[in-house]
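Structure provided below as structure tokens; questions to follow.
For this depiction, one protein chain was excluded, whereas all remaining protein chains were kept in their positions.
Presenting subunit A:
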Amino acid sequence: MKQGPSSEDDCFSLLKQFEHVLESDPLIDEVGFIHPSQFTMLDKEAGFSNEFQPNNGTSSKFWNQDHKLGISTDILVQLCKDAKHVFLLALQEYKSHGNACDESQIKNISCSPCIPESDVMKHSQSVLLLSSDFGTAWNARKLILSKKDHLSAFTEELRLSGLILSNSPKSESTWSHRRWIIKMISQSFSTLQEIITKESELVESIGERSKMNYRAWYHRCWLVSYMTIEQVIQELNKSKRWAGLHVADSSCFHYRRRLMLKILESLYVKGSSAYDKTEARKIWKEELDWNEELVERYVGREV
């Protein structure tokens, strides 16, 4: 951000504090909005007493321990307004000067890490943590990322969107962004299978906290088209226990249906053997027997 008169600095001091907390703990894996009265309780749970509180004012607005970040609901409105304002300014700056940076990179002229670009990334991160469905911010990141060719940039994006999902598990824009990242990875890198497995585990853990989350389970179904048959069978076995404990979760059973259909699809592919067909039949029979068991055990949940 440009240095301005001190009144301007004061105006964005909240945002600066927020971004400083984010920079000083790059391993934050969970974010939430909490009422300031809960800060003391959280401190107690973390084993801190009042005397050890740093007196810089940050403690009453942001709570950060064990890589968890709590943002006080008292400052949310102002912080969100500031973050949006600063982000949109940075985006404007990037769009008008961004081309100059691209050119110097092409000509191999060394230029310090493009300030406009890093500002857009920094401020879009802030705004999305507070307002996860702000599509323009996700688009700005896509625009910048589509010019990158190192895998780490994309895996870092998966980390950020995972963090945002910890607070907003139903955010459609966030799930959509993840799909875009995975598509980009699949086009340029070969580490897809491991990423797919981790994605699936992420959905299961979110599904535990946010029941029948349509967006999350739709995402998991979408992943199936990128899975190998071995992965599909693994998924079917791994998710069976969870499904048995959540028989009222129709999204979960819809997912199993998707997996089963994928197995059938594979039989229509050239080169599938009689063994494959027998395996498939065995899997289908097992599933039906197990479904029957569940229907008998949990009367009223047949749907």
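The definition used in the following text is that a residue touches a chain if its C-beta (ideal position, glycine included) is under 8 Å from a C-beta of that chain, and two chains touch if they have at least 3 such contacts; residues count from 1.
Just so we're on the same page, contacts and distances are computed from a predicted model.
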From "Geranylgeranyl transferase type-2 subunit beta 2", "GATOR2 complex protein MIOS", "COMM domain-containing protein 5" or "AP complex subunit sigma", the hidden chain's UniProt protein name
"Geranylgeranyl transferase type-2 subunit beta 2"
Out of A:Tyr94, A:Phe154 or A:Trp217, point to the residue that touches the absent chain in the complete complex.
A:Trp217
Per the touch definition above, residue among A:Lys81, A:Lys122, A:Lys170 or A:Lys238 touching the missing chain
A:Lys81
Out of A:Ser60, A:Thr136, A:Asn237 or A:Thr278, point to the residue that touches the absent chain in the complete complex.
A:Thr136
Given the full complex, what residues of subunit A touch the hidden partner chain?
73, 76-77, 80-81, 84, 88, 130-131, 133-136, 139, 142, 176, 179-180, 183, 212, 214, 217-218, 221-222, 248-251, 254, 258, 261, 301, 303
